[in-house]
Each structure stands twice: as C-alpha cells, then as structure tokens.
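Notes follow once the structure below has been shown.
Yeah, one chain of the complex is gone here, protein chain that is, but the others are all in their spots.
Naming follows writing order (A, B and C), and every chain is counted from residue 1.
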Amino acid sequence: MSLTFSLAHLMGGVILLAAFSLLSQRRLAAMITLYQVQALVLSAAAFWQGYAQGEVNLYLTGLITLIIKAIILPLSLREIVLRFNLMRAVETAMPVAVSMILGVALIGVAVLVVLPTTPGNVSLTREDLAIALSVVLLGLLMMTTRRGALAQIIGFLSTENGLVLAAIGMPGMPFVAEFSVALLVLLAFLVVGVFLFRIREHFDSLDLSGLEQIERRGR
Amino acid sequence: MNLALLPVVLAGLSVPFLGTLGTPQQGAVANAAVSLVVFLLTLLAFWGPGAGLLHADELGLVFGAVTGFAGFTTAVANIFYVRGAAVRLGVRRWRLYHVMCQIILGATLAGLYADNIGLLWAAMEAATIAATLAVSLPRTASALEAAWKYFILGGIGIALALFGTMLVYLAAQPALGPGLAAMSFAQLANAAPRMDGSLLTLAFVFLLFGYGTKAALAPLHGWLPDAYAEGPAPLTTSLSGLTLNVALLAILRFSHLLGANHASHGGAMAPGPFLILLGLVSIFLTGFSLSRRRDSRRFFGFSSIEHSGVAAFAFGIGGPVAIFGGLLHLLLHTLIKSALFQALIRAAALRGSTAPGHYAFSHLRGLAHTNKITALALGGCIFALTGLPPSGLFASEFIIVSQTIQREPLASLPLGLGLLICAVAILRNLGPLILAPAPHHAKPVKTARSTYLVLVHLALAFLLAFAMPPVLYGLLSAVAAGLS
Amino acid sequence: MFGLPGAGMQLRLDPLSLLFLVLLTPQMVAGALAGEARSLTYWLFALGMVLAVTAASAFTLIFGFELMSAASWLLVLRGDQKPATLYVGIAIFSAACLVPALFLPASSLAFVLVVLGAGAKAGLAPLHSWLPKAHPAPPAGVSALMSGGMIKVALSVIIREGFITLDPALQPWWGNVLMTAGVASVFIGALRAMLETEMKVLLACSTVEHAGLIAVGLGLALRAKAMGDASLTALGLEGALLCALAHALYKPLLFIGAGEVKHATGTASLDWLGGLMRSMPRLSGLMLLAASGMAALPLGPGFAPEFLLLHAALAAAGTGGIVARIGFSALLAVLGLSAALALGAAVKLIGVGFLGRPRSLQAAAAEEPGGLALAGMALLGVLMVPLALVPGEVLRLMAPVVRELAPNAALAPLGYAPLPLLGLGLMVAVGAGFGLHRFGVRGTRGAATWMGGFGKPPVWLPFGDPATQPTATGFAEPVARAIGRGVLPDDADPAELLVLAPLYRLHLKGVRLAEKLRRATIRERLAFIFAALVLFLLALGLLGGG
Partner (left out) sequence: MAQILPVLLAVLANLVHAVLLFALAPGLMGGVSKMRAWALGRRGAPVMQPYRQLYKLLRKTTLIPETATDAYPYWPLACFLSVSVAGLLIPSFATGMVTAPLSDFITLIGLFALARAATMLGGLETGFSFGGAGAQREALYGVFAEGALLVTILTFALIAHATTVDGIAVAFRDGHIGISVSLAFALAATLAVALTETGRIPTDNPAGHLELSMVHEAMLLEYSGRYLLLFEYAAMLRLMVWMSLIGAVFLPFWMGRAGDVLSWPLGLVLWAGKLGGMAVILPLFEISSAKMRVFRVPEFLGVAMLLGALAGVFLFVAERIGS
C-alpha cells in the first residue's frame, strides 16, 4: 500500500504544482499547456486509484478525463486563442506576486482546515483532500484575479480538476464517473458559451452592442 | 410502489415532444396540460412516497405539491403570455422554451424528492443549466449578459456543492462505510451523531456556499436580479423561483445533520451562526437595494433574496417551532411570489408588451385606472410580501421573530430592523404603482380570466397561514421536529 | 381554527377591554355614518382595533395592531400618498418594538420597548411628528377613528402591559419615562395646535396634546403604584382613563365636522373660512360643544379629566425627593401653559372658522351637511352630556377598571361637581334676566358693523373685505412671536430635525453602499463569493477544526 500512497500522493502534488504555476502564468498558451499537464496527471491518478481500489468507475473517469480534458478541451482552447488572436499576455487584477502569496496562504488555509479534521480517515484521503481543496481554492483565486475570459475559464477548469481529484480519492464513492460527466457538461457549456458570445476580454463586457440601452432602461 | 417517481419521469418524457412538435400556442397548451398532470401526480404521491434513491418524505411531498400547483398555474398564465408574445421568438425557440419549462419543473421535483445527495446535486445542476439557457433565450444583449452571469456564478456554486457533497460522503465513512448508504439522507440523518464532525462542518460550509448560491443568499446572490429581469417572463421568474426552495431545503437538511452531530458532541460546529449571518446579510442588502429599483422584476428578484434570507435565518435559529416557521414562510412565499409574477406579467400585457424591459414601475404606474382586478391582484401580492396582516407571511414572520427572541435575543433586533426596512421599501412603491394617475397612453382594459388564478393563490396563502388544516399542521410540525 | 397555526387566537373581555370597546364603538358608528360605511378597509381597520383591544395572546394583539395599521395605511394612502410611507414605517417600527416586548420576561427593557412601540403609534414625543401629517390625510370619518380610536388602542397596550403584565418588575422611573414623553407631547402638541391654520392639522396636533395628557396621567399613576401611593394611583388612572373617554368623543366629532366643512366649502383652511355659524348652525353648535371639551372648559366634557390630572400633579409634587418635586412644579407649569394654549387653539377654531365674516365665497355659500353625518356627530354630542354634567358617576362606572389595573388604588370622590355650578349659574342667569327685562329696554336693532376705519368693501364682496378681519395666522401671531419661533425653528417640528433626519441620512448611506455592490462586475461578484468562502474556512480552521 505504501506504493499506492506515495504514487497517489506524488500525483496529487504534481497537480497542485500545476495549479500553482497556472497562477503564476501570464500567457494563455502556457496556461493551456499547464492545464493539459494537470489533466494528464489527473487521469493517471484516476487510473491508479482505480487499480488500487479495484473500481471500474475510476478507470472510466480516467478515460473521460484523458480524452476530453487532456486532449479535446486544450485543443479547442488553443483554437479559441488562434481565432480571437489572444496571443498577448492576460492583464491581471492584482500583481502576480501578490496573487501567488495569496495562493500560498490559501494552501495554508486548506491544510489548516483539512489536516486536523480527518484523523479517523485513511491518511491517503486526508492528504489527497488537502491537495484537492488547495487546487480548488487556487482555481477560484485564479478566476478572481485574472481579467481575461479564457484565463478565468482555465481557472474554472483547474478548479474542476481539483473536484475530480477529490472524487477519485474518496474510497468507494459511487457515481464518480457520473459526476465527472456532469461537470464536463458544465465545462462544455462554458467553452461553447465563449464561442457563442464571442467573449474577447472579460466576462462582464460581452462583445455585444447596446449595453448602454440597458442603462437607459434602468434596473 | 413509488409514485413520487411519476411526476419527475413524466416531466422528462414530455421533453422530446414539446421540443419537436407544434406551434408556440399548441406548445403552451400542451405544457399546461403536462403541468396539470404533474400537479395531480404530486398530489397522488402522498399515497405512494416510495423508497430508494428518489422517494418523497413528508417535506418533499408538501413542497412537491405546492411546486406542482405553482407550476400548473404558471403554465396556465403562460398560455396567455405566449399568445401575446408569440411573434417575439421563432418557433424553435418557443419549443426550446417549453422544454426548459418542463426540465426545470422536473428537476425541481427531483431535487425535492431526491433522497440521495448526489442525485440532489445533479438535479440542481440540471435546473441551473436549463434556467441559464432559458434566460439567454431572448438573445438581447442584456439577456445574454444576465445568462452569462447566471452561468458563471451558478457553475461555481455547483462546483462547491459537489465538493461539499463528497465531503459529506467522506465524513459519513466512519459511520456508514463506503457505498450508497453514505449518500442517502435518511441513513445520514440516523448516523449523524457518529459521523466525523469536523469534516462534516467543512462539508457544510461548502454546501452552504454551493446551494446558497442557488438560493441567492447574499453575498452569493449576484446572478438573481438580472436573471429575473432579463429572461422570458414566466419561466425565469415564477418557475425558476421554485428552485430556490430546493436549495434552501437542501441547506436545511444538511444543517440538520450538522446540528444532530453537534448535539451529540460529534465535533461539529453548530450550523446556526452561519445561517443567521447569511440570512441577516441578505435581508439588509435587500432592504437597501430595493429603494433604488426602477425595474419591477429586478425589484421583486431582490425581494426573493430577502425571503430566502428570512428562511435561512429561521433555519439558523433552529428548534422545531422556528423551523416550522421557516418552512411555512417558504411555502407561503412560493405561492405569493409566483402569483405576483403572473400578475405582473398580466399588468405588463395590459400596458402593451411583456418583453423584458417593459416592467419598469413607470410603465405600470396607476394600474387601478387600467384594470381594477389586475390592480387588486398585483397590489394584493405586493402587499402580501411585506408580511403585514392579513398577509399570510405575517404568521410565519411572527413565529420566526418570536422564536428569535426566545432563542437568540440579540439577533432579533437586526432582524426586526431589516424586515422593517424591506417592508417600507416595498410599500413605498405600492402606492404609486396602483393609485397614481396612469400614463396618458394607457386605457381601461377588460380583465383576463387568468388573473383570477392569482387571487386563488392569495386565498390559498391566507388559508394556509391562518386556517391551516390540522393534518397539514401535524405533518409540517412533525417534519420540523424531525429536522431540528 | 383561525389564527396562528397550532395556536389560534385568544380574546378576553375584562373591564379594561370593555372600557376600550365602549370607547371605540360610538366613534366607529359616527365614522360609518360620516360616509365610510361602504368601505371594506374601514371595517378591517375597525376590526383590527377591536382585536387589539380584546387580545388575550401576543399573536392576537400584534395581528390586530398591525391589521389596524395596515388598513389605516391604505386609507391614508388613498387620501394622500406623501405621509403614507412615513406612517407605515412608524407602524411597523412599533410592531418591531412590541413583538420583543411581549416575549421578553417582565423587565424594564420590556417596558421601554412597549413605550417605544405603542408610544410611537400613540404619537408620544419624540415620535409624534408623523401624526399631524398622516391623520388629516384620509376622509374625515377615518381621521376621526384614527385620532379618537387608534391612539387609544396604542395607549391601551401601554396600560395593559405597564400595569398588569409587567407589574412584577414595576419600577418608579417607568412613570417618569411616561411623564417626560407625555409632557413633551402635551406642550409641542398644544403649541402647534395654536399655530396651525389647517383645521384637520390643528385637530391632529391637539390629538398629540391629549395623548400626552393621558400619558402624563398614566405616568403619575405608574410611579405612584410603584411607590405604593394608593390615592395618587387612583387619581392618575382616573384622570387618564376619563381623558381617554372624553377625547374619544369630542375629537371624532371635531374631525367629522371639519370634514363636513371641507366638503361644503372645498377647504379646511381657517384662513378661507368664517361666518359658518350663520350658514350651518347645527354643525357649528356641535363643533362649539366639542371645542369646549378640547379646551377643557368647565361644564364641558373635557374639564373633569384636566381637573383630575392637575390634582394628581399637585398631589405628586408633595412626594418624593427635591429634584422630583421641582420636576413636578415644572410639569404643572407646562400643563398650565398648554391648557391655555389649547384654549387659544379652540377659540381660534371657533372664532375664526365659525364666527365673524366669511373669508371666501365658498364659505359664504356653505350649506348644512346631510342628515347622516350630522346624526353621527349628534350621537357623539349627546354622549358627551353625561361626561360634562355627571363625571362623578362616570368615574364610579369605571371603578372596576381602576381596580383591575391597581388593586390597592384608593378611589376618592371627584372634587369637581358641575351640577351645583350649573345651578348657581342658572340662578344668576335668572336674576340677570329678570333685571334686564324688568328695568331694561327690550328688543334689539340691527346696525352696520364698524369697519374699524377701513373703507367700504366693493360690491362684489357682500360679506365685506376679508382682508379687513383677523386671520388664523394673525390670531396665532403673538404666541408665535413669544414662544413658537423659539421652539419650532422655521415651523419644523423639532422631532423631525433631531430624530427622523439622522435616521434618513443613515438609510441613505446604506442605500449607496448597496448600489455600489450592485454595480459589481461578474469578476467582483465572484470575488465576493470567494472572499466569503475563505473567511468562513478561516473561521472554521481557527475556531472549530479539531
């Protein structure tokens, strides 16, 4: 089992590392690559857990993750980047350094919250949980500190990776595959929305005419 | 047999037909028919709550019945709405629209009946996505913006809720071990004392934020006002208002787990402070936001925030009576609010157009000069929101306030103040809306029959509050006692 | 079962609630006769009052109280939309104070809350400034019931809570609180009544004064009860209850009368009226009678209460520490001032509105109102007679109420007997009449009025030039110069500047903040959620956790 531990732990660490370095990135292309790496490792972790727990569900999850997250989504994201030529760096709401300090603080929070709370459970779960929680929080932090729509989406994606990481860590949790599929639906809508609404810059300024007319109408 | 399954399944089955056949009017009628059957089935479910993943406990039954009723009346009002607005959207959009109606209705019922926390989560996600699509239907700039807001914030909420759900599962491991048992409300409720308390608390925080986003508790409410104001009227207001209940009931159930664990020193924190805090913030934010609103749908969206805040506050106060009050408040608010939006749509129709953006108070001003009955119905609903007698909400708010004084005396002061501010802000708009001289272009119109449904709603709310049938009272108080 | 789910409603009929029912009934009838009979809201309003007065449970009380407020709000709204919002705000505020007070254990806090809540509804200073705005707004019948009835309902809550429910925790200073609020409203009410020129506003201000008088009586009684002074308790209670009874008769009459005048002439502003005694004699006679009550003149319905209250104050000044005594002397002085101010207000109402020459063609062309309204007023007028002539008997009838409120109260006979005075007056009158008729020249001759040096009025003014006779404003001018301007800077009620304006500013701050939040972009809204989440997690990690 120690191998299981260490491997799962290692993968979790890699995922967290990816999430953290996502926070430090300014260029979309690099972000997407990082995300791809994260997804790959996640699928690997899923397979590994499936093997460790002997769960078919988890293999399925890993497969879905591998195909869609690690291959299709990055491709489409790159497509968007090309289509809307978003090559230039993303503007940030706060200096990257600050956001990274915040990120460290968040990891601290996650550990503070989780580690003391799970004495009864297997240590694997505990540390996985701490890692997953930090990934989730880092993703949210990224969504709030980046102004670029795509960057925010990538933040959301990595949040969601954190969720799946937590899910596969749960011993014998039912519906894991279903959950990941449901989440994927969400993501799909997200990306499709970016396509449909032709979002260039932020969520909050859709590239659509007639916003002033809203103001005139009064709220 | 599991009769609770039927309405959900029926709503789901109707989707492909509604999505492919018929003109908008036919679609609306079919939608109404389906909703009627669903309503009857929700009543039928009392005789076969069933068991398993999707089975209705008393709480689910009561709220399911109210949801079915509101859904039905909304669908009826929707017929008239479509008749007036058919030209605005293409046929395919209308079909999509009616599909969304059924999906939201079905998802709401599923969420109410779900015994499995995972299923509950899935239902909420379905409802969210459907509602988002519905909001974006008009394709106006503001509608798309609202839909996008709704989607992002709702998505975050869903994600957090999922994390919380998994944490609950994990927290239940010591008690129930791996497998489905650890995800069933019934089992969890029994095993709550033996669960991992601190992990459960963590889970509760995430669930509170996840479902709290759906229930539009401040500061998680960002999506609601715009979504209410910009989407196609009946769907995004009356109907999706029903999903607020699901979220709040989910929060209630989870807070019950937490409370039970806390009571038996399982290491969990008491859920009260969290809920009370969010509730108060929502009430005050509403009270201050109401006074500058010009668009009536946004205005009443904010008032929905207030009322889910009140309910959350009541759940936070805890104790069978307060929870009873909170549940009663939810029921009455559902009846009144859906009726209010139906009346509002009627009123906008009387003034020419029901398209988003034609709901500014200045458009509707002086309704009494256009149509007495509609003015009476709308005015009655708005007045009922303030919780002054003879409005039914008076009973529930009275229960809540009195319980607050007995259990959390300090919290009663801000609560009273907040309710005061909100009520005054609402009443301030009521006078001009009904009695002021009408704009010159408005001329008297004869009453539409669907307006009387609103009055039925109001009467029901009144009777439910002040002449509650003993059976129902026993049922609800038993539920409240079970959840406290 | 109607009422709170699982609990229902409870009513009670004890002397106190009976007294207030008796006090409400005539004015309800009169108001209905004055044209409100077909208004559903009016009857809801009345129902609310009855429930609030006879309530035996907190829910029933608050239900009735708020039903009353809500219905009257609607009626005010129909009349005039401006004051309605402030009015309903005050109404809900009083509920927000009363609900906690009813559920708290008997304590000083509960009493303070009761005084705040019910006092705000009764128009006690400093929460009175809504009353002169709201009461004149609706039709006369409703104003009558609001002024004569609603105020009393609020006071009945104070009485029941202060004397019965909270009795175990009774403190002497409770009485001082009531007295202070009462005397403040007496003075401000009387002064504003003297200065106002709008008939209904004037009456509303005088309502503030009388609410204050009742509160003073209650305060004296409460203090005395706490200090175990049996006779003073009885005196104060008798004064307060009798004042409530009398006011419940003459104030509705005055309001209905003012409404009829407005209906007949199109205005209720004294500056445009005058000479109505000629065109509507019956109504004027009734108004005169009621005004004598409002001015607390002897042989009128209003004197006995005033007599009792002043005696209570005199008696109280003989007790307590030196500060208290000085306070009571001040109380006496203010009561005296206000009594004279009220007299001035009544004289202005009658002298300017009903005597003299008309000040407008409408006033000159006014006609006696229809029978129903007059019948209602007559009913109230007739009921005033026993109060005016045999107040002692009325007090004896009210004895059970006093006993209920203060079991140990020592009831003394009333020291003021109108009948002998009337007898003396009649004797003198007979003598004078005999003298005048025996030795005097009988008969009278009409003669032109001396215009006081003014020129002859133009022909199109058959009733003379209105500009040549004193107006209500002019009548109030000396008092305004001597007192008014000092107390009411630029005619604004001090309570508005000191109490309402700061609250409004505070509310505005809140609104601005809310607007700032509402304009947040999606990213900022996300940031709210995220920040809140992290805060909660931190709280979790630091407080609870393991």
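As a convention for this text, a contact is a pair of C-beta atoms (placed from the backbone, for glycine too) under 8 Å apart; a residue touches a chain by one contact, two chains touch by 3 or more.
In this text, all values refer to a predicted model and were calculated from it rather than measured experimentally.
Contacts of the undrawn chain with the visible chains, over the full complex, involve C.
Considering the full assembly, C:Arg278 is the residue among C:Lys82, C:Arg278 or C:His507 that touches the omitted chain. For the chain missing from the display, the contacting residue among C:Ile350, C:Leu383 or C:Ala409 is C:Ile350, taking the whole complex into account. Contact with the chain not shown here comes from a single listed residue; of C:Val22, C:Val112 or C:Ala317, that residue is C:Ala317.
Listed residues C:Pro172, C:Pro298 or C:Gly510: the one in touch with the omitted chain is C:Pro298. As for the chain not pictured, it touches subunit C at residues 194, 274-275, 277-278, 281, 288, 295-299, 303, 306-307, 310-311, 314, 317-318, 322, 325-326, 328-330, 332-337, 339-341, 343-344, 346-348, 350-352, 354-357, 415-417, 420-421, 424-425, 428-429, 432, 436, 439-441, 443-452, 454, 463-464, 468-470, 474-479, 481-483.
Methods note: only the chains that are shown with their structure count from here on.
Because contacts link each chain to all the remaining chains, their graph is best described as complete.
Compared with subunit A, the chain whose C-alpha mean position is the greatest distance off is C.
Of the two chain pairs examined here, A-C and B-C, the one linked by more C-beta pairs in contact is B-C. Distance from the subunit A centre to the subunit B centre is 31 Å, each centre being the mean of its Cα atoms.
Work out the mean CA point of subunit A and of subunit C, and you get 68 Å between them. For the pair subunit B and subunit C, the distance between C-alpha centroids works out to 44 Å.
Chain contacts: subunit C has residues 518, 522, 526, 533, 537, 540, 545-546 touching two or more partner chains. Taken residue by residue, subunit A touches two or more other chains at 113, 116-117, 140, 143, 203-204, 219, whereas all remaining positions touch fewer. Chain contact summary for the complex, subunit A toward subunit C: residues 93, 106, 109-110, 112-113, 116-117, 119, 137, 140-141, 143-144, 147, 152, 202-204, 219. Of all residues in subunit C, only 518, 521-523, 526-527, 530, 533-534, 537-538, 540-542, 545-546 touch subunit A in the complex they form.
Remark: subunit A residues 113-114, 116-118, 120-121, 125, 129, 132-133, 136, 140, 143, 156, 159-160, 162-163, 166-167, 170-175, 178-179, 182-183, 185-186, 189-190, 193, 197, 203-204, 206, 208-211, 213-214, 217-219 touch subunit B in the complex.
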